[in-house]
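The other protein chains are all here in position, but one chain of the complex has been omitted.
For reference, chains read A and B in written order, and residue numbers begin at 1 within each chain.
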Amino acid sequence: MNILVCIKQVPDMESRFKVDAAGTWFEESDLAWRINEYDEFAIEQAVQLKEQLGDADLTVLSIGPARLKEALKKALAMGCDRAVHVVDAAAHEKDPFQIASSIAAFAKDKSFDVIFTGMQSQDRGSGQVAVLVGELLSIPSLTTAVEFALEGDTISVRRELEGGLKAVVKAKVPALVSCQLGLNTPRYPTLPNIMKAKRKELLEVPVADLLTEEARLETVSLAYPEKKGSALVLEGEVGDLVEKVIGILKEKTAVL
Amino acid sequence: MELTRELYWNVGHSVLIPMYLLVAAAFGVLIWGLRKRLAAYRLGQPLDRTDQRGERISGVLRDIFLQARVLRVKGAGSAHGIFFFGFVLLTIGTTLVFLQADLLDPLFGVRFLTGNFYLFFSIVLDLAGLAAIVMLLGLAVRRYLLRPKDLPNVGDNALMLGLLLAILLTGFLLEGARMAATELGTDLSWWSPIGLLFAQPFAGMGETAQRSVHTGLWWFHFALVLGFFCAIPFTRLRHLLLTPTNIFFRNLGPTGKLRSLDLEDEEAESFGAAKVADLTWKDIFDGDACTYCKRCQDRCPAWNTDKPLSPMKVVNQIQEVSFDNPEANLIETVTTDVLWSCTTCRACEEICPAAIEHVSKIIDMRRNLVLMEGEFPGEEVTKAMESAEVNGNPLGMAPAARADWAEGLEVADLAAGETAEVLYFVGCYAAFDKRNQKIARAFVQLCSAAGVKVGILGKEEKCCGEPMRKLGNEYLYQMLAAENIELIQSTGVQKIVSACPHCFNTLAKDYVDLGLELPVEHANSFLAELLQSGKLKLKSENLDCTYHDSCYLGRHNELYSAPRQLLAAAGASIREMEKSRSESFCCSAGGGRILAEENLGERMNQTRAKMAAETGAATLVSSCPFCMSMFEDGIKGADLDEQLKPLDLLEILAERIEA
Partner (left out) sequence: MKALLVGEYREGKLLESSYELIGFAQTLGAEFELFLVGSTDQLPQVDGKLHLADVAAAGEFNPALHKQLVLDAAQKAGADTIVFLHSSYGWDLAPRVALALNAAQVSEVVEAAADGYLLPACNSKLRRTVKATTDRSVVTLQVGAFMAAEPGGTPQVEELSVAAGGNTEFGGYEQAEAGEVDLGKAEVIVSAGRGVGKPENVAMIEALAKALGGEYGASRPVVDAGWVPHDRQVGTTGQVVSPKLYVACGISGAIQHLAGMKKSEFVLAINTDKDAPIAEIADVLVVADIKQFAPALTAKLVG
């Protein structure tokens, strides 16, 4: 069986973001980079599937600049067989459609049986790439998986809906599965696997070889919302405080 | 009448040949038994413990012949010590008899057991024997009547006590029978008061009866002694030989420095210890040298807060597996809950009379769990590891915020090319935790007041890797350490100070293996020097406090007096806790446990907070950001926040800077 897992490298969300000079993205200095959390679940599920099948080939793919070698190495250490680095120094300027198109262009003649992705990325969270790849390849997509099983040629997934509800959905391979948090517990790579990963194949593909589509979205600006860090301090008599708080909650949150 | 006695009285010199043949046979059994044990030690990995022989030998003399380690614990330790001294005197006495009767007299006609020396010899041996018997009885009462909690009792213990007691008693009976026939009624007999007492039952017998009883007793006594030699390799009596040997082979430090793994070793198939063969020979030898005295267990903060870890049992399990089932999975035998419970506080090693190294064994097994299985005590720890990997700190904070605490203070950013006299290695907790940032600020204020220009690595500083290393993640530790070392070396700074005992111990001892060889000091000793040299001036203001010795300052680095000097200079009076200095009780944060949830047993930080509250002091002073984090929680958790407030020593000093 042929498996593909698509991952993204994102800044750690605790990072201190600075909007760049163009005002459309953040500066990369002072950021700590990691594998998109959702994608770690995807890698783990792909590795578990490979272990379940025994005879399977697992490719991990990512699009971005040189720094994402670290992310690919971790995926290899977790158990992927080879890595594909679609080299694009300006990946952050690509929209979800372009990213999906590049992945689909890579995957179209590789006959992948199962494709795993994260449900969304932590930095942009558009949640589009997974389904777009499935649609571009004309295979069914099962999104938001919190449980995964493959029996014969049928994938069975529990989708997470709202309010604790789950839906059981199935599709035949080839198919794409997007992974939600809690699908599994991503493994911590062992030292021998970290060492082995250094010798695994890491293929570089220039993005120009794959991408022919124009962007459909344009980022106008990126900015901080209202400044956090200075709390509005309310003091006084309890009754008044309660009134004020209810007013604020109504105004500032969607809760009341 | 000549002041002496006839050696080989009654039994005659004809026993010499059978006696020596039997002694030779017993030694044969002893050596054969010990040799059999060698095979188990040889399972272990090589380790050189034969350097600094002078120091090693003097340690053996101090700890065995002066019983220095044993005597550190009153009660059983004192009894063992006194018994030991008695037994040694008896052995010396027997050796003197051998010298005169079997060597010097027959060959040269020299007899020295005469006259006043004989009287001295006689009374000393009598009293030594008495002391030994009393101590044995005392130990037997303790073991079988008082029954200390969790003291392991096996057949060996009864055998040892019984055999030794029987040898001593038959010795006195033998003396009694001889004295009944030869000394009763003479002044000489008063120089053997215990023998005299034992002579009374034989007094009424005729000499023939006395002689035949004496012959029987002599052979019986001799048989017991032979049995004693034969029993050594096969019972816990082996500690007579193995404990001194183990003290010779002891770890000469630096204390608390871990063995570095060669992670680039292409040949290595496995890292850490899953089987006894992955440990060193010394680890297996340690297991055999254990005397089951449970001193380590008594002091273990994990054991004392109802966690499954007993350092003694871990060492015993290693011994059992080594001899009974060397292929067995050691980690399964010891269990992961036990391994993760250790705070590496070193209370066990500090007190061990046999110089056993408990901590490194636990770390070796943790290394296997982490490096080979990717296993941690909990998901929160895995997360902390990943945060340390990505953000350079286990708290998952933004690296760019690492130097925010220093805002408005006079500190140089060495990583940005500025210069300073000393590098202050801040550490993650002082850098990011709001409570602990006060410690960092206090340290810089104190240095400024003393005219010392301090530099930091700013946002480029990484976690020193200590919690990761102690939790077995040698790979991540080496990664973080290498980055720090490269950065430190690039700044050209010549001295490092840290106010965190964990950073301090790691930079000072562990980083050496990775190429950092700068002097590293803890803030306490650094400031104590500034105080002594008059550069730092403090106002004296009353403070009623107790002081908690952090494990990595105290037991790992013996920095007991510097903090107390500083506190005294600040006008503080310390009410010491019962468990202080080398007996200090861990706050629960060591061994990487600061990153882990404490799910088993009682909460260690609350236990320690209660000990502090018992002194009646209003302030709990410590010198460690980890301890501070634990006490902030522990004091609240134990409902002591009304009466006890945790403060770092540096905060107290900073309040008392003389303008």
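The working rule: a contact is a pair of C-beta atoms (placed from the backbone, for glycine too) under 8 Å apart; a residue touches a chain by one contact, two chains touch by 3 or more.
Fair warning: this is a prediction, and the values are worked out from it, not measured in the lab.
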Shown chains touched by the chain that is not drawn here: A, B
Contact partner of the left-out chain, one of A:P65, A:G127 or A:P192: A:G127
Among A:A22, A:A89 or A:L249, residue touching the chain not depicted: A:L249
Which residue of A:Q9, A:Q45 or A:S141 touches the chain not shown here: A:S141
Where the missing chain touches subunit A, by residue: 11, 13-14, 17, 19, 26, 95-97, 120, 122-128, 130-132, 135-136, 139-144, 156, 158-162, 164-172, 181-182, 214-225, 228-229, 231-235, 238-239, 241-243, 245-246, 248-249, 252-256
Sites on subunit B contacted by the missing partner chain, in the whole complex: 378, 380, 383-384, 395-397, 432-435, 596-598, 603, 629, 632-633, 636-637
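Definition applied: only the chains that are shown with their structure count from here on.
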Distance between chain centroids, defined by C-alpha means - subunit A, subunit B (Å): 50
Interfacial residue positions of subunit A with respect to subunit B in the complex: 12, 14-16, 30, 32-34, 185, 187-192, 194-195
Interface residues, subunit B side, partner subunit A - complex: 263, 266, 269, 271, 370-376, 379, 382, 385-387, 390-392, 396-401, 459, 475
